[in-house]
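Before I ask anything, let me first share the structure, which is written out below as structure tokens.
As you look at this complex, bear in mind that one protein chain is not there, while each of the others sits in place.
Read from first to last, the chains carry the letters A and B; within each, the first residue is number 1.
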Amino acid sequence: MENKIEVLDLNAGFGSTHVLKNISINIPKNRVTAIIGPSGCGKSTFVRCLNRIHELVPSAWVNGRVLLDGKNIYDSDVDPVDIRRRVGMVFQKPNPFPAMSIYDNIAYGPKIHGMKAKLDEVVEDSLRKAALWDEVKHRLKDGPLSLSGGQQQRLCIARALAVEPEVILFDEPCSALDPVATAKIEDLILELKENYTIVIVTHNMQQAARIADFTAFFLMGELIEYGETAQIFENPRDKRTEDYITGRFG
Amino acid sequence: MNMLSRKAMDRLFTFFCIASTALAIIPLGSMLYTIFVKGFSVISIDFLTKLPTPAREAGGGFGNAIQGSFIVVGIASIIGIPLGIGAGMYLAEFPNSRLSRIVSFTADVLTGVPSIITGIFAYLLIVLRFGGFSALAGGVALATMMIPFIVRTTEEAMKLVPAELREASLALGAPRWKTSLAVVLSTARFGIITGVLLTIARIAGETAPLLFTAFNNRFWFDGVMNPVATLPVMIYTYAISPFEDWHAQAWGGALVLVAMILVLNIGIKLAAGRRW
Partner (left out) sequence: MKLRVPSFSILNGKNWKFTPDTLFQIFLGVLSIISVIVLAALLLRELIKGSWPALSTFGLEFLFSTAWNPVTGEFGALPFIYGTIVSSMLALLIGVPLSLGIAVYLTEIAPSRVRAILSPVVELLAAIPSVIIGLWGIFVLAPFVREHLAPPLMNYLGFLPLFKGPAYGYSVLTAGLVLAIMIIPIISSVSREAILAVPSLQKEGSLALGATRFETIISVVLPYAKGAIFGAVMLGLGRAIGETMAVTMVIGNNPQIFTSLLHPGYTMAAVIANEFTEATDDVYLAALIEIGLVLFAISMVVNIIARVITWKYLKLEEGLS
């Protein structure tokens, strides 16, 4: 089983705040890796370093190497725009573009990247992969805000899929959704892992236990432990992991 | 659309945005530079204190225009400030009545009245009625411009006062009117004063409302019912005249006017910065 992403000695922060400390971790290909940990432990910052979104904030800084298929994404000859196409992201709150129709939201990515041929097919394909096609196929010209929260999030997933990424990062994708919508998205993630590498940040341990193959536990900017989910939850090696899992803090 | 052309578009766009900013600042720089260079040599004690002389005669000044500006703005303020603050208070204290909504909308719309129209208004109302140009007419024209702005700024300043303060006063048994005056008005007084001063700075430079109300005068102020010289009107008259020495004096007047307005604006911003 090969690694899609290898993170080596990653340090990151904002100004004088050192958020991530010497993170080294492997993200296996075509598997779901969950990042868990209490609020403020750096989980979000971590995934945002994987698609170079972190550096968009004016005071942000990054050190270390993140290898995508063996090539450091922070090399000077690498274009962040290209990385962001290959590593997609779904955010905590659904963020469809309100000034565009459902169709145009999905078509936006492919159009920019010059994948103009057969847009209709790409849109339908992405919506099917996101398990949203049947619900919206008759109203592709409508605005996205007419959809429910869960549907909007699946729209954002379809939008991310449309640019044909290799990795999809999910940053607490279900925290704004109800249990039914959450279940739908979890099912979707399990389907997607066949073709994509998934990293999911979650504060919900049960969610990690349900869908993740591998789990990493972060605490105060450090990677405490990571391994197969079953092992992390049933047999944690580090006491701090055990404390977090059993709910003693966080 | 390959990567190279997308990058090129991005760079071109960034360049356009920077260029736009530069293009807007260049005229400003040119204006300030010209005003200082051409106006500075004209400024003297004489210029600030003497009456204007006929063209090509040296030694004249804009003394009466500076005096007149203060007087006309003063008249406008006496009329406009109480009316504006009163209406603004009403809008802030009783925002849910139908009158409030009508007044609010009308005031908003009135802020967009072209300045020359206020001149026509004051002409018809005052100049025709009393048979001549007058400082009073000029003051009324400027007051017509002031009132909508002061209504708005007063309303906003009072609405910034936290509801908790108002409720605390009412809970202590203070009547509405006392709460309004003693608590809300005094807490908001700084914002209200700032709004008034900014409006004054704005109307002090207006010319159009004065062209046929206060008109112009080669002599000192001579009573509220007579025409009076003002700085903006003098600048205009001298600028479009065919005399070169009058052109130079126009730049001098411009320097004085800009200096007064800038000082007022910077003073307000500094004071506001310190208070908040």
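Convention: a contact is a pair of C-beta atoms (placed from the backbone, for glycine too) under 8 Å apart; a residue touches a chain by one contact, two chains touch by 3 or more.
Everything numeric here is computed off the predicted structure, so don't read it as measured data.
Touching the chain that is not shown, out of B:Ala87, B:Ala157 or B:Ala188: B:Ala87 (per the contact rule at the top). Contact with the undisplayed chain is limited, among B:Val42, B:Ala76, B:Ala137 or B:Val151, to B:Val151.
For the chain left out of this panel, the touching residue among A:Asn51, A:Thr182 or A:Thr215 is A:Asn51. Although one chain is not drawn, the whole complex shows that of B:Val42, B:Val72 or B:Ala208 it is B:Ala208 that touches it. One chain of the complex is left out; on subunit B, the residues touching it are 6-7, 9-10, 12-14, 16-21, 23-25, 27-28, 30-31, 34-35, 82-84, 86-87, 89-97, 99-100, 102-103, 105-117, 119-121, 123-125, 144, 147-148, 151, 159, 163, 166-167, 170, 175-177, 180, 201-202, 204-208, 211-212, 215, 232, 235-236, 239-240, 247, 250-251, 254, 257-258, 261-262, 265, 269. Listed by residue number, the positions of subunit A touching the unshown chain are 51, 53, 56, 58, 81-86, 88-89, 91, 93, 95, 97-100, 108-109, 112-113, 145, 156, 159-160, 163.
Quick note on the criterion: only the chains that are shown with their structure count from here on.
With each centre defined as the average position of its C-alpha atoms, the distance from subunit A to subunit B rounds to 54 Å. Only residues 1-3, 6-7 of subunit B touch subunit A when the two sit together in their complex.
Looking at the complex, you find that subunit A touches subunit B at residues 79, 81-82, 112-114.
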